[in-house]
Structure formats: C-alpha cells, structure tokens
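My questions will all concern the structure given below.
Note that one protein chain of the assembly has been removed; the remaining protein chains are unaltered in position.
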Amino acid sequence: MAVEAVRVDPAAGIAPGSALEFETVIGLEVHAQLLTRSKMYCGCLADYADAPPNTATCPVCLGLPGALPVANRAAIELALLTGLSLGCRIPGYNKLDRKNYVYPDLPKGYQISQYDLPLCAGGALTFVSGGVTRTAGITRVHVEEDTGRLVHRSEVGGEVSLVDLNRSGVPLMEIVGDPDLRSPEEAKDYLIALRQILRYIGASTGNMEEGAFRCDANISTRTRDGVLVGSKVEVKNMNSFRAVERALRFEETRQRAALSAGEAVPQETRGWVEDRGVTVSQRTKEQAHDYRYFPEPDLPPLDADAAMVATVRARLPELPLARRARFAAAFGLGEGDAALLTAEREIADTFEAAIGPEATPGEARAAANWILNDLMGLQGQRGLPPHVLPLSADQLRDLLSALAGGEMTARAAKELLPQVEPEELPRAAAARLNLLSLDDTGVVDAAVAETLAAFPAAVADYRAGKKAAIGRLIGETMKRTGGRARPDDVRRRLQAALDADG
Amino acid sequence: MALTDADVDHVASLARLGLSAEERARLRDQLSTILGHIEVLDRLDTAAIPPTAQVLPLINVLREDAPRPSLSRDEALANAPRQADGFFEVHAVLTGGPDAEEEAP
Partner (left out) sequence: MSGQDGARTGAGRATTASDLTALTAAEARRHLDARDVSAAELTEAHLARIDAVEGRVHSYITVMAEVARAQATAGDARIARGEAAPMTGVPVALKDNLCTVDAPTTAASRILAGYRSPYDATVVSRLRDQGAVFLGKANTDEFAMGSSTEWSAFGATRNPWRLSHVPGGSSGGPAAAVAADEAVVALGSDTGGSVRQPAGFCGVVGLKPTYGRVSRYGLIAFASSLDQIGPFARTVEDAAILLGAVAGHDPLDSTSAPEAVPDFAAMVGPGAGEPDLRGVRLGVAREYTIEGMEPGVQAAVDAAIARLAELGAELVEVSLPHTEYALATYYITAPAEASANLARYDGVRFGLSVQAPTLRETYERTRGEGFGPEVKRRIMLGTYALSSGYYDAYYVKAQKVRTLVRRDFDEAFERVDAIVCPTSPTVAFAFGARTDDPYQMYLSDVFTIPANMAGIPGIAVPCGFADGLPVSLQVLGPAFDEGIVLRVADAYERSETWTGQRPPL
C-alpha cells in the first residue's frame, strides 16, 4: 500500500459538502498467544494469568546475564498450523531475528521475532461479512515473544511503573493481513473469523480480554478517482472487537473529513482512547523506531521441511466455514443455525457426536434445536464460556433418544435440563425426578376422566362437531399428569372416551 | 567515513548511552578512524556471496513443550536496584507504547 500524503489545494475544485466517493483501506496485524504449556524460549509456565507478579520467571525470561533461549517446538508447530489453516506458503527455511528497542517491560533490550524470512507467507482468510463471503490476503505469520506487563502507580513524590515479567517470553504469533479490508465492519468480521479459526485449530484461546488476541490496524482513505489520497495511519490500543470497529469508524470519519477539507492525512501511529471514543496521535513518521533487526545468533535457523509440514498438516481439523457449509447441506440446516452450531468447535463436535453418523436431517434438526434453544439458553444462564455446553455429547445423545422413543416429553425435557447433574444421563435424571413419560394407563385414564368431568362445555363443543375443542382437553389432561403423559396417547384416549360416550 | 557529532548523538541515543562532551568528541574521532580501517572491505566484490550469520550447520534446534521450575520471586528480585510489592520498580513510563519514554512529558 504505497500511499503518500497529498496536500490538495482547496481552490482546485473540491467544494465543501460535495459528494466525494471515498474508499477505506484497512489491513490488520493480529498478535495471538500460542496455546503452549511453557514459554517460547524457556520452561516457565506460559499461563501467567493467575500467577502473582514475578513468580513465573527464570534467567532466560528475566534476561539475566549469560542466559540463552531454546525454542519451543509446540509454539513453532502451532504457528505453522495457523499458516496451513490460512492456506499460507511454508517457505521452509526461516530464521529468528533480534528486534532492538528499549523499554522496561522488555528484559533483554530486544525481542526475538522474525524479520525478512517468516515461518509462513502469502495465505488468505475467507470470512462472511454482511451476508457476503469475502476473502482477504494474509501477508505472513511469524513467531514472536511477549513482553512483560507494566503497572502504573502514583506515589508520594511522583509516578512509578511496576514491572511484572511473568508474561515475558510467552509465545506469540503475529498474523499480518494484506490491506484488503474496505470497512470497519469487514475488519471486525475478519477478526471474528480469524479468532474462530485459531480456536478451532487449538493455536490460541483467542481471548481478547486476557490479551491472548490483540489487534493493531493500518487504515488509509482515498477517493475512488485517486485524486485525494491519505497516508497510512496505524491504530493501536483496541481491546475488543467493538473497539476495533469503533476506532476504525472514528478514523474513517476523521480521515475523510481531513481530505474533504483539503488537508493531508499524515503517516503516524494513533492510539484508541476507549472512554473518549477518539484516537490520539502517539508517534509521527519522523519518530519511527530504528529496530536494528539482525539474525539472532543464539538460535540456529529453522527449516519447516516436508516432514514437519506433513506432521503438522495431519493435525488440521475441518475449518469453520467448511463445516458450516457441510452442516447446512447434509442436515438441511439454515445458514444461520449452521453458523451458530459451528461457531465453536467444541459445540459442533458435541452436536455431531450426539447425533451420530447415521442421523437423518430430521434428527439433526431436532438436535440442533435443542442445542441452539435450550442448551445455549442454559449456557447463558449459568455463565458458561461460549464453547462449553451444559450437556456432554453422551448426555445429549441419551436425551435425544429418550425424546425420540417417547420416553420423555419435550415439556418434561425442558423441565429436566436444568436439573441434570454433571455426567448424569438424562434418562437417569428423569427417573430420579419422576419426569419419564407415564406408561401407567390408570393414571392417564383417571386424568382423562377428571378433565372430561371438569370441562363439560368443551366436551359438548366437541360432540357438537367442533373437533378443535379437543386441544383444550388435551392441554388440561397433560396439566393433570404434570406433563408426563404422551400427548398422542392423551389424544387417543380422549377421542375414544368422547366418541364412545357420544 | 567521518562521523559528525550529530551521528554520535544519534547512535548514543539509540544505545541509551550517556556521554560526556569529552567522550563524545573522542568517540567521534576514534569511530571515524575505525570505520576508515573497515573500508578495506569495499575492495571485495561480495555481490554473489551468501552471508554467514552462524558457522554451525544446525537447524531446527527445538525443545519439547515441557514446563520447568521457575525461580522464586525472591530469587528473581534478589538483584533488583528498586522493587515494590513483588514488582521491579522504575520511573514512570510516560504513556503506552514502546517509545513513550522518548516522548516529552
């Protein structure tokens, strides 16, 4: 994206308020924490979330004199898996480089990253935005290490910063996207799709609040005729999908206004200020860093050869979009339901395991409905994470077969679900809670008799030819059995009684 | 290659090296002399020569993803010039971002 700021003379014919046709160009850089047990270059635990400050460190990630890095195989493989899931080229030979800058959260004074030869290059991400399937290029995927964490504190005598190095050396990958996105919404949908893939392949939790998935954006604006062209602006500090969309919307508006007013949009880095809803300038082009990249002499180069790529490729699961399309086609699910069912790999897995390979479209739809309505509802009530359902596949399979066999009514099942214990099969729970369908004809017959006696008007209507009146009688009979009678059984018995005595 | 005072200041700033005026002048002259000697390399045509960053033919030196014990917090902080509440302590970095400390207060 070679765009230079062009200062336009307002006298050259751009009237304020005239209908300029603008185009927004966005490229995203995502940093995702790789889901490993240990850090990128040492054996300290990578899950620093609950550790007290500076309790998950060692000479390597503290940057102590004499310490040396040793690369984590799992981190390299997960980044490679990500590249493969995005259709990247795997160039084979790649290397690690030192990126030099000074900051108190960077213990060595350099970050081990990849400069000119990344692990993966040239892929694409297909995603759905505004109901349309879009594809954006992936420039590269490379491995990095995280910095420590800074806490700012005011004290008597001034401000201090406190340094916690638990996060130092946690493995990251950077996924650099091509400038192929054309709106803030697209940017958000791209991120959602990318995060979904990372979660599917187990490369990252993608958790934005915990900082496991971070995004910087490059955004520029130009008129379609190419007369007005703004420079690329980098936007940082966006900590949610919503923040990305809002920040880019703000920038889009700001840049269009500037160009419309005949002003230049200078190349700079801006930070999103969430509570004020604005971006502010952090660094101009002239203040750009001189990172002095050079090959990391402490780490031999890498070669993602055919054998390594084949091993990693074997771990590649069916990806979300493919799975969504298959669910829609094979089970006759609507696009929306298929998308919801495949949003999280664990849920799609539970669905498929519960219905089994031989399921009919009807059975699949029934299972989908139970998941999308009842189980997800319960998931929300219980505050479970989006990939965790209240029932396992085994439990769901038991429930579906009980429903199909008439052993339980839908009404009973809805009552039952919140009361199923972990690992308890729904049939067993229903028996425990007395929610299995009534097979005792005496009880049903008694309820029928009670109902007929209690609603003489409805009985009379029915016998007078208003057959629809039976609906009321069925409902009342069901109520009298606590919902446990089978509705078709009740209907049959009611009909028999009404017709016989008529 | 003669360095200017501005060159010396720029490089010292990148390296976070505080220099006295006397050191600065001496380094300007000494580095210029050394760089002059290094110009001998210009006599070699290296256009077709691949670079050597490391001499060993090692490749894919990777460790298994197995956690190892960390240092205790006391050990980690044992050499710290300033610490507070289990953290290393420094003067405030002024705002977020890798070069905030370069910005004016």
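Couple of notes before you dig in:
For reference, chains read A and B in written order, and residue numbers begin at 1 within each chain.
Here is the rule we go by: a contact is a pair of C-beta atoms (placed from the backbone, for glycine too) under 8 Å apart; a residue touches a chain by one contact, two chains touch by 3 or more.
Quantities reported herein were computed from a predicted structural model and do not represent experimental measurements.
Interface note: of A:Ala51, A:Val102, A:Ala264 or A:Ala497, the residue touching the hidden chain in the full complex is A:Val102.
Residues of chain A in touch with the missing chain: 59, 62-71, 98, 100, 102, 104, 107-110, 161, 163, 165, 290, 292-294, 297-300.
Counting over the whole complex, chain B has residues 3, 7-8, 10-12, 14-20, 23, 27, 30-31, 33-35, 37-38, 40-41, 44, 46, 49-56, 58, 61, 63, 71, 75-76, 78-82, 88, 90-93, 101-102, 105 touching the chain that is not drawn.
Just so it is clear, only the chains that are shown with their structure count from here on.
Only residues 36-38, 42-45, 52-59, 62, 70-76, 95, 101-104, 106, 150-152, 158-165, 236-237, 269, 271, 282-283, 287, 289-290, 292, 294-295, 297, 299-303, 308 of chain A touch chain B when the two sit together in their complex. Residues 14, 16, 53-54, 56, 58-73, 76-77, 84-93, 95-103 of chain B are the ones touching chain A in the complex.
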